[in-house]
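Missing here: one protein chain of the complex. Every other protein chain is in place.
Letters are used for the chains, namely A, B, C, D and E, taken in the order the chains are written, and counting of residues starts over at 1 for each.
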Amino acid sequence: MRRDSLLIDLPEPKDADPDAGAALNEILGGQFGEMSTLNNYMFQSFNFRDKTKLKPFHSLVASITAEELGHVELVTTGISLLNNGPPSKAPTAHPADAPYAHMRKARDVAGFAMGAGAGLPFDSNGRPWNATFTFHTGNLVLDLLHNFFLECGARMHKLRVYEMQTDPVGREVLGYLLVRGSVHAQAFALALKKLTGVEMTNLLPVPNITHDNIPEARKFEVEGRHRVLYRFSDRDYADIAGIWSEDETTYDKTGPLEVVDLPPDPGPDSLKAMEGSASSFTPDYAPEEILEIARKLYGKAKG
Amino acid sequence: MRRDSLLIDLPEPKDADPDAGAALNEILGGQFGEMSTLNNYMFQSFNFRDKTKLKPFHSLVASITAEELGHVELVTTGISLLNNGPPSKAPTAHPADAPYAHMRKARDVAGFAMGAGAGLPFDSNGRPWNATFTFHTGNLVLDLLHNFFLECGARMHKLRVYEMQTDPVGREVLGYLLVRGSVHAQAFALALKKLTGVEMTNLLPVPNITHDNIPEARKFEVEGRHRVLYRFSDRDYADIAGIWSEDETTYDKTGPLEVVDLPPDPGPDSLKAMEGSASSFTPDYAPEEILEIARKLYGKAKG
Amino acid sequence: MRRDSLLIDLPEPKDADPDAGAALNEILGGQFGEMSTLNNYMFQSFNFRDKTKLKPFHSLVASITAEELGHVELVTTGISLLNNGPPSKAPTAHPADAPYAHMRKARDVAGFAMGAGAGLPFDSNGRPWNATFTFHTGNLVLDLLHNFFLECGARMHKLRVYEMQTDPVGREVLGYLLVRGSVHAQAFALALKKLTGVEMTNLLPVPNITHDNIPEARKFEVEGRHRVLYRFSDRDYADIAGIWSEDETTYDKTGPLEVVDLPPDPGPDSLKAMEGSASSFTPDYAPEEILEIARKLYGKAKG
Amino acid sequence: MRRDSLLIDLPEPKDADPDAGAALNEILGGQFGEMSTLNNYMFQSFNFRDKTKLKPFHSLVASITAEELGHVELVTTGISLLNNGPPSKAPTAHPADAPYAHMRKARDVAGFAMGAGAGLPFDSNGRPWNATFTFHTGNLVLDLLHNFFLECGARMHKLRVYEMQTDPVGREVLGYLLVRGSVHAQAFALALKKLTGVEMTNLLPVPNITHDNIPEARKFEVEGRHRVLYRFSDRDYADIAGIWSEDETTYDKTGPLEVVDLPPDPGPDSLKAMEGSASSFTPDYAPEEILEIARKLYGKAKG
Amino acid sequence: MRRDSLLIDLPEPKDADPDAGAALNEILGGQFGEMSTLNNYMFQSFNFRDKTKLKPFHSLVASITAEELGHVELVTTGISLLNNGPPSKAPTAHPADAPYAHMRKARDVAGFAMGAGAGLPFDSNGRPWNATFTFHTGNLVLDLLHNFFLECGARMHKLRVYEMQTDPVGREVLGYLLVRGSVHAQAFALALKKLTGVEMTNLLPVPNITHDNIPEARKFEVEGRHRVLYRFSDRDYADIAGIWSEDETTYDKTGPLEVVDLPPDPGPDSLKAMEGSASSFTPDYAPEEILEIARKLYGKAKG
Partner (left out) sequence: MRRDSLLIDLPEPKDADPDAGAALNEILGGQFGEMSTLNNYMFQSFNFRDKTKLKPFHSLVASITAEELGHVELVTTGISLLNNGPPSKAPTAHPADAPYAHMRKARDVAGFAMGAGAGLPFDSNGRPWNATFTFHTGNLVLDLLHNFFLECGARMHKLRVYEMQTDPVGREVLGYLLVRGSVHAQAFALALKKLTGVEMTNLLPVPNITHDNIPEARKFEVEGRHRVLYRFSDRDYADIAGIWSEDETTYDKTGPLEVVDLPPDPGPDSLKAMEGSASSFTPDYAPEEILEIARKLYGKAKG
């Protein structure tokens, strides 16, 4: 099932800043970006061994996979907002007047030629995400150890990309992802602790900086979002409570852990709809006709 | 939202056939595999321009994206089944007795070293899926034209991989995907027809062979699955009916088109659970302890 | 057979603008650049099935392949001109005085280290062209559909790169390629129409902007270059007239189609000869001796 | 200009041998294959510095480029013949009867899924050719040194692939390419000798085996093909005679060197036309209609 | 400093088994092979932050780097031995008699065309090692956590490759590497324990199988090689004893830990010298002359 809204509301960008967007791309298509976390957990959950016998562990990986899809959407939207800026400031010059002359100085020219500022699964240097970033062995301890490492590595990358961001859009996206990534790190740490007795949560946070220092993350912790794991189902996966349980607290001892069905839905308006732009041929150079066609089709569908 | 079941039931494989699994990998991680269709539509839907004004077109891409996730799961499971064969025939020799000596003749040794037969997003030659297989320009006609081409190319690849399969598992997976892929090809053709008046559906099928010749596809058409588009939501995307409508018939004129909320759920049993195997260290060499731990955690979660 | 001249005359660049050159590289080594069109059609023509029976279709692909070689040369020359600028403005400082200090801020440093500003088959982000950008299935309809899509995608990429160009060199190259690319799109559309009856030309132009808006393209249409297909032979391929025929007009109805042997030859002077530069060691740091040797060899060859 | 014939006649293959075809692919899309030689010389000739002053050297590289195009066509055809075998032995079973079940044991499954046995620019392990195999610095001595090395490396690869071939098709292709590759090695050696006085030809042959030991190469030497350089023009490039001149002999002292306009044309029949195959959907599953369309278009073009 | 001997003696291979060699390649050029461990630790040690203040940690990474060089040599030699087999069984047929016809069925044809059976840094599917397999952030805990994970992942890959090996050469190489890899895993675990107090060694072994079950590993443990860390210097790195100390025991409690200068040198004879082979042109087809030249140069050097 899919719903048509982002996980959180995003502010409007102040200006187009394609280099900020390119930096944020590291968190989408980089080795430690959301495409990597999504695909790692997705293929681990699809290939899980003895899933019936190891149900709480399978459910943990499966429900985190579902959340990662939302993360991919969120960071994609953030990149697109940063690349394009507010519609009011979009180039309007005629193609023959080189409306994107400035873009040839930008970091990701190939990305612009392809997507006109869309968020695509490439890293901050424009290198394509690839499947060698997916780890799955079927060995439970090893896969969980990998996931724990992956979340710590991802946190480092998010922090450094955050340190390059000045626009509120990129900072908001990263603040939220830092909080949720830490939940996932802790979830895998707890799973390892249950299996081996090793107090992996004592390694956290990696790097050793609390979110009290990151205002855009802090605010989501105030809402308690660092204490909850979402199961993204009203039917399955309830057994993650065997691992993520009220007996445990957050790694920084700020409160008990909790399982929740779904993250709060900020509603359809949360989706910053990208507007079309004639000068980038989106949805086309002269879109009037297709907009009219769409209007009619929509009317027809509504009945 | 995620549910814990496959789109269809799969038979049990007759034997381990890692080369059949490797061939099927083309449809998972190849240029025209399900990772490509998923990521193309996912990033097109996340970056859609003027989505409010072009709602039926956005909804079309978004709901097909949701279905593609299920396709990735299905083909992943199929590969895993073919690679591992039925649990009753799994190698049980001790590691020092080279239980996988035969695997060094197999086509995808690196895949075995990583995943012990798991389905991973690589192609039939073991090359990793990469993001250059993702196309998104934001230009509506061009993106739809691409998607139409992609589905036709994917159909060709599925047919040729089907011609290499003798085990029922691979054939069943491909039969289903051929039917659903044709629905998607037709959906994009209809979208282009609405926008331009060009009768794109008259190009279908590409290649020019009907599913009457493919028994594993034919049976899903008998159920009518070639006439329906799923919207994967009970709240959003109903407006795809503006494009995929009862006014239209399937490209081969066998019946009217229909929008349905979700594909029928074959139930949790549909998930062929991979069993662990000590000789491939999945979930581990000596898993007794972790199975016992999992049992207790599950009990605790159940209350 | 090969002749020593470009397809058109190019102006002299106003200044070195390596970032404009790097942007133009998208049209050489990018996924939708001339290396892709060349190699797609080349391998399709070399591997053509039933070429005798399908002669007009084979001839179409074969003769377009020949033209694409000239496109590769043209865009390569354009990149080189933009990267190096006019010889009168080339750096002359001594190597120890860091004559290329400014180049470390440029977009394609690796390209400079290799080719000192040459046009090489990499994209605008410096990623190498690779063979996964080649599509060939041997299925006639599918390959033509791909080619039609490829030309539309290439047109989008050319337009967006054009929008980044301010120097006349890049704009002239792109103006010409836009016109010829549209001819090729139309040729594949007509081939599909002959085969299936579907009016593919009605999809054109993609994106929906006419060349009246692109002065550097418009001027070649005034010469009628949008109406002609070249067969690049005085012996073979005349049968392309079965597809590209005087019965048909251009997709925008501006005139009848025509087959011509070769594009007009602007003559040897059309080749903007790159001058050597001691500070980039081309043809060498102290080239006097080798220039003298070459002069003598040339004299000897002339007799 | 392009002509519709191969450089030499090829025998008919005895059987389909896809692994022999895959091995031959090393000479098409491998690091030392014909795609590499073609693109190296093509981009060197397009970007040549001081080409007017260094005319014989530019002409040398430019005319060898033209020949390499024919080599790419030749080896592509050889691969296709080996992969498909004689039409009389092509699979004719129905798709549902798994006519290509044996192909899942072959070395290049992805290549079959894409091209049904076509020769495509990938290496013998199925890795795509990429542009990092292109070398161009603009420094004359360095580029010629590279080309000399490249031809020696290519000869080694051809010899080892030859040692894997038992079918006459692969051996014939390689025999011819060994002879012509040696001509190119010698040409670059002579160019370096003219420039530096170093007797580079004394390094030849690398490896140290004469073609007297390779019957399929020997026969082309008997025809004298090891003594001639083709200029592929009746207008340009005559000045290569300054380097490749009658004053010089072949490196093994078997005769004087000579410049010739074009290699002898074995005529259109030399092109082994790949036949279509319904079971691989080439040109389609049910091609009758399109063959009929093509026949009419051809008739119309003929007038 | 470098010495001319392997870390251990290797048996002679029983037969050429290129597929066993290709499988072993996973441990050389695969994501979890020795090239990865070498380059990870090498670049971490070269870029170490605050190395003076964090000396024992830097010394740990630096001395393990030195050992990894020997591992790369060992596994390279093992691959070469498996690929080529004993010299007495090398093909001696003339090149025109296709002495390597059987190689076109082997898994790594491109590797043979390049290296005639040499061990090269590619994985078991022939994919090149690449630098994205190198991890370095400069954050001490994160880098050590990565290294711990890397060694566990490498152990899994070694075990699965071991399960494919029947020839003593491959098994001996892997037995030794399993023991030394476990030492490195434990070393990084201890470093993390010193820094965080978390008992990381309690996670070991991953996977959960002891070397008592692997005879080729067991024998090196009998020699005590699982208890020692080598510092590869008589001047530097002694301070690793702060981490790897006699206060600690092996993770399986079989004895105290110890620091040693160098591994025992089995002497120059340990190097299985690859013999040349005329039919693979190594050192050449007719090597007599160069062998004679070398003999004289050696005599001259000896005085």
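Observations
Definition applied: a contact is a pair of C-beta atoms (placed from the backbone, for glycine too) under 8 Å apart; a residue touches a chain by one contact, two chains touch by 3 or more.
Nothing here was measured: the structure is a model prediction, and the numbers come from that model.
One chain is not depicted; across the entire complex it touches A, C, D, E. Only one of the listed residues, C:94, C:235 or C:296, touches the absent chain: C:94.
Between the chain not shown and the residues D:5, D:132 or D:270, the one that touches is D:132.
Touch with the chain omitted from the figure is made, among C:57, C:112, C:162 or C:176, by C:112. Across the interface with the omitted chain, chain C contributes residues 94-96, 98-101, 103-105, 107-114, 116, 125-127, 279-281, 284-287. Within the complete assembly, residues 31, 132-133, 135, 137, 139, 141-142, 145-146, 149, 152-153, 156, 192, 196-200, 202-203, 206-208 of chain D touch the chain that is not shown. By the touch rule set out above, chain E reaches the unshown chain at residues 1-4, 29, 35, 39, 42-43, 46-57, 62-63, 65-66, 69, 72-73, 76-77, 80, 114-116, 118-122, 128-132, 134-141, 194-195, 232-243, 245, 262, 268, 271, 273-277, 280-284, 287, 290-291, 293-302.
The working rule: only the chains that are shown with their structure count from here on.
Common neighbours of chain B and chain D, listed by label, are C, E.
Across the assembly, chain C contributes 31, 132, 135, 137, 139, 141, 156, 207-208 as residues in contact with two or more other chains. Chain contact topology: the protein chains form a pattern that is neither a line, a ring, a star nor a complete graph.
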